[in-house]
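One structure coming up, written as structure tokens, with questions to follow.
What you see is the complex with one protein chain gone and the rest in place.
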Amino acid sequence: MSKTIERVLLDEEFISETDDSVIICRCEEITKGEIRKAVYDGMRNMNEVKRYLRVGMGLCQGQTCTKLVKSIIAKELGINPGEIEVPIPRSPTRPVSMQTYANDGINK
Amino acid sequence: MKRYELIVIGAGPAGLSAAIEAASNGMDVIVFDENSKPGGQLLKQIHKFFGSKAHKAKERGFKIGEELLKEARELGVEVVLNAVVIGIFQNKEVNVMLDGQIKHIKANNIIIATGASENVVPFPGWTMPGVIGAGAAQTMMNIHGLKPGNKILMVGSGNVGLVVAYQLIQAGCMVKAIIDAAPRIGGYGVHATKVARMGVPFYLSHTIKVAYGSEAVEGATIVQVDRNWKAIEGSEKKLDVDTICIAVGLSPMSQLASMAGCDMENNPQKGGTVPICNQYNETSISGIYAAGDVSAIEEASSAMIEGRISGTAVSYNQKYIGKSEFVNRFKEYSESLSQLRQGMFSHENKGRIDLTKTEEGYDISQNLLQNGYLSEKEVIKYPGVVSEKVRKRGIVPIIECTQNIPCDPCQTACSMGCIKIGNTITNLPVVDENSNCIGCGMCVASCSGQAIFLVDENYAPGFAAISMPYELYPLPQKGDKGVALDRAGKVLGEAQVIEVKTIKAMDGTNVLTIKVPLEWSMKARFFKY
Amino acid sequence: MQMMELINKGGDRVIKSDVIIVGGGVISCAIAYNLAKRNIKVIVIEKDHIGAGASSRNGGGVRQSARDPRELPLAIYAIKNLWPYLSKELGVEIEYHKKGNFRLGKTPEHLKILENVVNQGLDAGLELRLLEKDELRKLCPYISNEVVNASYCPTDGHANPMKTTLAFYKNALKLGTKFITGETVKSIILAKGKVSGVKTETNVYEAPEVVLAAGYESKAIANTVGIDIAMRKELIEAIITEAQPQMFSEMIGTAESDFYGHQTEHGSFVFGGSTGLEPFLSDEVKTINKSITAPYICRAVLKYFPIMSSMNIIRTWSGFMDIMADKVPVLSKVKEVPGLTLACGFSGHGFGISPAVGQLISELIINGKPSISLDAFRYDRLKPKG
Partner (left out) sequence: MYLENDLDLKCKEEKMRIYKHPILGTFQKGKLVKFQFDDKILEGYEDEPIAVALKANGIMTHRYTIKRKEPRGIFCAIGRCTDCVMIVDGKPNVRTCVTLLKEGMKIQTQYGVTKKE
């Protein structure tokens, strides 16, 4: 269960950082700046940032970037990365073609 | 639906060990692995392991993998390769993608041993071809016989970074530098000294600023960072590299445990999100276990024991072994595991930078932590290095092992009893000043850290003979002339090969003896043409 | 910088507002946004995170065809007046595409179903027609040769439900709405027979108006003031493919209702469906995906789109729908409990009307006069048989 938080808007302006253009999610080509901006827009955990930007929703399903995204969100929020809720992984763990899925022999 | 008594997911060190343990107790076990070859990361580990004999110390990882596979198959374990477990569902149903089909298979018990995945570090240019994970480098060179690149920058000085840097050199690549944002080397000192004496420079408190190139990496700029990890302007260095290898730690690959519904925790000490397990590696779901890196990032040696523990526990829970047998085995495995979990690289000491003394009270070499090698002044203080008086008598082992790491093969390697460690395998080895070294070189070859040398200051008037471990190709021949290098990889001057020992028991660690001027007896530690 | 405040540390606290909305999905966020636009002080209380339920787990359909006639005015209104302008208004690209909806049929039995759909739609004043094989193939060349008919509603479409939810949330937040997440509402508090707020495990929130828009969970909360809602929950599951080149933009359904889906702006296809067994299988709550569903959906899709056989599935999701006994939501003030409003029971087709519901419920709360009558959605409409 997630921690109880009261969400309020930031007073501060969004300030760009020099490395904002570095790609974080390699599959969907989402940058550090976009993730920071999403947090600024109100996204407060991995699920929300993911659904807002598509980070971790590409071909590799976040296997490469999840830890990075978590630490960027945590840094923006000034909290420990361990406190950031992560999405529950879902099957399939690797890409599976539709014909392979269809061929599961369970209805035979 | 097909049902097994035990499904093990992952045929790496933990998975195979778990399968062996359970099968040896009479369980019907099937192991699924997504790779085309079994052994997991063991397959890529071509270096000798640490630990004691029970931990298969001084054996090379890939050979351990082969042995485990053989043992498992002999016990009737079915090891299925190219089998991707795509999900774990209700009622312990495992779905496996195999031969273009999804197979629904049930298990009474599941051991998840899926290992870890590599962490990454982003920097401008990190998506370019030529930037790879350290594991990718190992896969290419040690499995497929392909050099990952020619001129390499290694990012990360933990054990993976150090070991892979060494393996890259063995594969014929040039390692241009090892950098780490931390102010000290993260891995074992002995792994660092191996590459330092071959001339690889360390840049600590350095990070990569940019990798440049048009289609692929053509170079990199590194920069020094201050205590707050901010780049120090003007400290940039350009490196001529074609490959950047990232070795910045591992994360448990715990997706299947989470998918199965196991209670999870985020534990930085364990490397990330892991299933919460009891002492028998059982998760919050009865009958689902997690062993090896998937439950906490450690070494392959500990993964094997964790596999054993979960295999014993499942055998006991399913009534294949009785209570007393279980209690005894659990005790044996726990003790073995706790041996590996001691010393300055243990879980509790992870990330500590305030350690200044060994458990015996010796100063920990700061030079080693910062540059990757021991200074001549420091090295003589350790118990593996005999006094000048003793050295003058003739050939003697010089053990430059200066950190408390869990390893003891050297004490049994010496048939003359010259080397002592005792029962606490993290103790520093002590060379007995009264023992008679016969110069057999077995200790040199047995040291997984390649930290043992034989020094003979009486070799010839004005000359010393130095024997050292050598694992490069081509192997120098007796009579060859080249140069001696010091611990920092700096050329001292001319040296000649006077003997090359390469017997089966040395298992690929050849012992090369070179003749050098007497004054280099405590300086010369490597040879090249 | 610290951008959020952890609450419930110091025990009981009373937090006041004009309106409390329970639930943090697309309906709640749309209502909150509409209320906040009129300077009403709103608190949204969500037990998980924003869009954690069906708002992030639905097919994204913005559809009029095959909708219950009672819901149709809301759908038509939203498609005409709200959806086309939403991206601009909210400042987030919500990927709304009005490219039509196909319902595919292969057999004479299917044709009968499709004719029925078309006739009903025409009666309701929708632009809807039956396509023959050739015309269908012109519009969508990827469909199997075995498909012989389709109903076609050119004004249907789809949008990105995750982005829509978060866009409403972002704007409501910007307009001063307070969002409390990770907080589970346990009961409604009454004072002198009227709603005075809600109680969570550790806190009390006070407001004269409470809206329950928490999907299936709304029922248990309504039960605390003696109101039952004739609703059950049902699992749905969907599969997502890897990104593909843009192939077609229409929503796809079938006469047999064996699957539905569309291609997203990103290029991936989203297909939903169920084997019919899901509601009767394991009640395990932590791992709700069923192993039989994704293979089933793939089989269903490949029967109509054999061209997709080598496309990879990279993700599946599942979630619960809140199904009303008559499959139409409750959008209603509760007369017996002054101050309580219900906006739940969307029965698997709430997303398409969510912008309209947001506007109408806000009007209902403000002056009791929604621009479109909500009489058909009264909480007490369901009567026993006989």
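A, B and C label the chains in the order they appear, each numbered from 1.
In this text, a contact is a pair of C-beta atoms (placed from the backbone, for glycine too) under 8 Å apart; a residue touches a chain by one contact, two chains touch by 3 or more.
Just so you know, these numbers come straight off a predicted model, no measurement behind them.
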Left-out chain, listing which of the shown chains it touches: A, B, C
Selected residue (touches chain absent from view) among B:Gly15, B:Gly51, B:Gly135 or B:Gly384: B:Gly135
Of C:Asn39, C:Asn145 or C:Ser310, the one touching the omitted chain in the full complex: C:Ser310
Listed residues B:Asp28, B:Glu66 or B:Glu325, member touching the removed chain: B:Glu66
Sites on subunit A contacted by the missing partner chain, in the whole complex: 23, 26-27, 29, 58-60, 63-64, 94-95
Residues from subunit B at the interface with the omitted partner, ascending: 34-36, 46, 60, 62, 66, 117-118, 127-133, 135-136, 139-142, 144-147, 150, 170-172, 215-216, 471-475, 508
Touch list for subunit C against the chain that is not drawn: 242-245, 267, 310, 312
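The rule is simple: only the chains that are shown with their structure count from here on.
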Innermost chain by mean C-alpha position: A
Pair exhibiting more inter-chain C-beta contacts, A-C or A-B: A-C
Centre distance in Å when subunit B and subunit C are each reduced to the mean of their C-alpha atoms: 52
Distance from the mean Cα position of subunit C to that of subunit A, given in whole angstrom: 23
Contacts with two or more other chains, residues of subunit A listed in rising order: 90-92, 96, 99, 101, 103-104, 106
Contacts with 2+ other chains: residues of subunit C: 289, 291-292, 295
Touch list for subunit A against partner subunit B, complex: 19, 21-24, 26, 32, 63-65, 67-68, 81-82, 86, 88-94, 96, 99-101, 103-106
Residue ranges of subunit A in contact with subunit C within the complex: 1-10, 12, 39, 41-45, 47-48, 51-52, 54, 57-59, 61, 76-79, 85, 90-92, 95-99, 101-104, 106-107
In the complex with subunit A, residue positions of subunit B that touch it: 34, 84-87, 89, 95, 97, 100-104, 117, 119-120, 122-124, 126-127, 251, 255-256, 258-259, 266-268, 272-273
